[in-house]
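Presenting subunit A:
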Amino acid sequence: MAASGLLLGGFMLVHLAENLLLFKGEAAYNGWVDLLLSNPATPLLEIGLLFVFVAHIITGVWVRVEDFLNAPRGYEARKWQGGRTVGSATMLYTAAAILAYLVYHMLTFRFVDHSMGFYQMVTSAFRSPVFTAIYIAGSAALALHLSHGMQSAFQTLGLNHPKYTPLIKAGGLLVALAMTGFALISLYYLAGLDLKAAEAGAQMVVIN
Partner candidate 1 sequence: MKLDAQIPAGPIEKKWDSHKFNLKLVNPNNRRKYDILVIGSGLAGASAAASLGELGYNVKVFTMHDSPRRAHSIAAQGGINAAKNYPNDGDSVWRLFHDTVKGGDYRAREANVYRLAQISNQIIDHCAAIGVPFAREYGGLLSNRSFGGAQLSRTFYARGQTGQQLLLGAYSAMMRQVAAGSVTVYPRREMVDIVVKNGRARGITARNLVTGDLEAYSGHAVLLCTGGYANVFYLSTNAATCNVSAAWAAYKRGAGFANPCFTQIHPTCIPRSGEHQSKLTLMSESLRNDGRVWVPKARGDKRPPAEIPDEERDYFLERRYPAFGNLVPRDIASRAAKLEVDAGKGVGPNGQSVYLDFRDSIKRKGADKIKAEYGNLFDMYYQITDENGYKAPMRIYPAPHYTMGGLWVDYNLMTTVPGLFALGEANFSDHGANRLGASALMQGLADGFFIAPSTVAGYLGAHKFDPASTLDKEFADSARHIQERINRLLAVKGQKTPSELHRQLGNVMWNDVGMARNSDTLKKALKKIPEIREEFWKNVAVAGVDKDMNQTLEKALKVADFLEFAELFVRDALERKESCGGHFREESCTPEGEARRDDANYSHAAVWEYQGDGKEALLNKEPLSFENIKMAERSYK
Partner candidate 2 sequence: MTSSKNFSVTVRVWRQAGPQEPGKMVSYRVKDVSPDMSFLEMLDILNDELIRKGGSPIAFESDCREGICGCCGLVVNGDVHGPDEHSTVCQLHMRRFRDGDVITVEPWRVKAFPVLKDLVVDRSPLDRIIAAGGFISVNTGAAPDANAIPVDKARAEEAMDAAACIGCGACVASCPNGAAMLFTGAKISQLALLPQGAPERAERALNMVAAMDKQGFGNCTNEYECEAVCPKEVKVANIARMNREFLLANLFSKK
């Protein structure tokens, strides 16, 4: 679960970087997508990613079923002592939310007609408030999941060191925080800021 989690976390960072390309404009974004699609390795990477993802789910379910069976049960009163965080306590729920979101994500972006061009498809989706709301919820779940998941993966892999663990924990939180970037991008398009920027750009051209 830890190893697959780290790979998936890494993938999300790459994915975020891709999305940032949106800001470079239609040509840049579509160019990158075309490059990806024309690369013969891409389907293999996609299968690899699927494999990692399924592995993450299977190991996760396995661990959680065992935990469910063995968890202390029946305390009348129970107080957490500060080890638990919102992120760690909600891993199962954020996992479910992420999975649900992913299905939606696939249905809206992956298994659809791509003829209008990827840039148009993405930005027009972002202009829908419903889509953006779902998108924000998905990235929030992801951020929460990673807020625990990243450092937890290092710990599980045995990478704990008095010097580096604080850095790992901070880094994990930073990666989690970065996931809100997805939400910000969609908000940017929802608010039509790109159009305003384009307008401003056009005006500048006129002035010149």
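For anyone wondering why these and not others, all candidates are chains of the complex that A comes from, given by their letters.
By our rule, a residue touches a chain if its C-beta (ideal position, glycine included) is under 8 Å from a C-beta of that chain, and two chains touch if they have at least 3 such contacts; residues count from 1.
The shown structure was predicted, so the numbers you read here are calculated from the model rather than taken from an experiment.
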Practice item. Would you mind pointing out which option among 1 or 2 touches subunit A in this complex? Key: 2
Review point. Of all residues in subunit A, which touch candidate 2 in the complex?
Key: 63, 66-67, 69-85, 88-89, 91, 148, 151-152, 155-162, 165
